[in-house]
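Here the complex is missing one protein chain, while the rest keep their positions.
Think of it as A and B in the order they're written, each chain with its own count starting at 1.
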Amino acid sequence: MPLDLILEQLLNGVQFSLMLFLLAAGLTLIFGVMDLINLAHGSLYMIGAYLTATFAPHVGFFPAVVLAILGTMLIGGLLEVTIIRRLYARTHLTQVLSTFALMLIANEVVRMIWGAQPIALSAPESLSQPVQLPGFKYSAYRLFIIAAGLGVGAGLYYLVNKTRVGMWLRAGASNREMTRAMGVKIGPLYTLIFALGAGLCALAGALLGPLLSVQVGMGENILILAFVVVVIGGIGSIKGAFIGSLLVGILDTAGRAFLPTWLTALFNPQLAGSFGPALASIAIYVLMAAVLFFKPRGLFPARGTG
Amino acid sequence: MAGIQSQSALVAENLCKNFGALAATQNVNLRVEGKGVHALIGPNGAGKTTLVNLLSGALPPSSGRVLLSGQDVSRVDMPGRVARGLSRTYQITSIYPEWTVWRNLALSVQGRSGTSMRFWQPVTGERALYRQAAEIAEEVGLTSRLNAPASDLSHGERKQLDVALALASNPKFLLMDEPMAGLGHEESVRMVDLIRRIAGIRAVLLIEHDMDAVFSLANEVSVLVYGQIIASGTPEAIKNDPEVQRAYLGDDHAA
Partner (left out) sequence: MKRLLPFLLLALGLALPFILTAMGQEYYISFASRVLVVALAASALNLILGYGGLVSFGHAAYFGAGAYTAALLAGKGAGLPAQLLVGTGVAALLAFVFGWAALRTRGVYFIMITLALAQMLYYLAVSSDSLGGEDGLRISRAALWGDLTLGDDRAMYYTALTALTLGLFVIWRVVHSRFGEVVQAARDNETRTAALGYPVRRYQLVNFVIGGALAGLAGVLMTQISGFTNPSLLSWQQSGQFMMMVILGGVGTFWAGLLGTAVLLGLEEYLGEVTERWPLFVGLILLGVMLFAPKGLGSLGTLFGRKKKEVVE
């Protein structure tokens, strides 16, 4: 296989990983700090994409992304204040089902407003030409996503590790009582975290919108992937979410791109043709099962044992 | 070390447990055997419950071994140790609050009478289970409460139920983690009585803060401070041990 093709797929993998990270980072914080399983996280991603697609024709792509992030944060904040906050003290089962219901509602509301058909969102004009990298051409838009993902990742790293809010977050993820004891106002902090998670979702939705399609239910499969990432990385760990995203994103993309070819080389083409795609699509779940087998609490458990 | 005498003994050998930087158990050597009460005393946070967790298999040790009747059971899980005759009670009572006292006890009896991998016969049809459960209730003084949901029991009655649950497996060794904590005077007297009867036919490791109870029950006393056993001996010897007095008994005992 030519090297440039491998490189290109690798870049695609990194690009997808970083978007996955945006979702997983919010999810793992909400999971770790508030002990909430939030299936509606994927809905916020969907809303972010729809808002971007709605604003973009009027104000241009980049301002639309900003508006979508703000709008989704607002929606997330409202959601937290009205409903989500009632769920923190509930069992995980109740949380799963309540947010499952929220997801159904969100899908239907989006369908009511925007219709059942996928809507168009195209990459900004300025990034439509491929760029020449050493050896091959690569989509400028995807490069931009990689840069944006890395930028936000660095920002999050700074936020979590170098600021006071970040200190609260880390304390909250490893020991909830401690956060209370530190006198942090839990209510607003939780709303803030939830809104932050919503904003990250919106950004991922907005940036991935032009690559995938903006449609009802678009957040559901990527949500499951984000959960896989969170579990692999260890609940509550941003670092874990980052490493997990890279593992999952690259394995998934590379698996789809290369596994069928490799299998063809190893076995007969017919067998490879029918099992290649199947194997590729389950690779990440095998990875997750393997990680949990050896480290039942994920790679970087934020909470101490016991 | 595992000589003939250790045939029927619960032995801790150089047992250590670390929680991160905290050494909750340090090089503990302990031997509980025969009949009677071996008391384990020590101030709050000394590591008494941790030691019970290590002995019963609730926690894996960081290093060291646990021997049960001469066999190394360090890697045997809790149910496995119960099957070998080791049972425990809980400092914070651990029962089935939604169930009646009778059902609580029947579950426990069920554990020692044949396999529980029986899927078809209704358990309520097994008269023998409920009869034996009632006998145990009788033994600990809960007969009048058999049909009450465990959540309706008083604190003292819960403690009794907790002990009864452990007793139902008919253990050779019983680890009792503060069975008298929070009991009123009369309840304490009854519990001391119960422990004396239990210890008449099996070995009991008793953790207790009430020194009068300890010295009236124990044949042997070990003192645990900061995860280490600082003294071990007859109640008389321990009472008069200057190091123990300094480290632990002091004013507490004088009071």
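Criterion: contacts are C-beta pairs under 8 Å (C-beta built on N, C-alpha and C of every residue); 3 or more make two chains touch, one makes a residue touch a chain.
The structure presented is a predicted model; accordingly, all values stated were derived computationally and were not measured.
Asks: Just one of B:35, B:75 or B:118 touches the chain that is missing; which is it?
Replies: Checking the options B:35, B:75 or B:118, the one contacting the hidden chain is B:118.
Asks: For the chain that's not shown, point to the residue among A:69, A:160, A:201 or A:288 touching it.
Replies: A:288
Asks: If the hidden chain were put back, which of A:2, A:134 or A:296 would touch it?
Replies: Touching the chain that is not displayed is residue A:296.
Asks: For the chain that's not shown, point to the residue among A:7, A:81, A:96 or A:167 touching it.
Replies: Considering the complete complex, A:96 is the one touching the chain left out.
Asks: Since one chain has been left out of the picture, which residues of chain B touch it in the full complex?
Replies: 56, 58, 77-80, 82-83, 87-88, 90, 94-99, 103, 106-108, 110-112, 115-124, 126, 165-166, 168-169
Asks: List the chain A residues touching the unshown chain?
Replies: Given the touch definition above, chain A has residues 31, 37, 39, 83, 86, 90-94, 96-98, 100-105, 107-109, 112, 220, 224, 227-228, 230-231, 235, 273-275, 277-278, 280-282, 285-286, 288-289, 292-293, 296-298 touching the missing chain.
Everything below uses one rule, namely that only the chains that are shown with their structure count from here on.
Asks: Taking each chain's centre as the mean position of its Cα atoms, how many Å separate chain A from chain B?
Replies: 49
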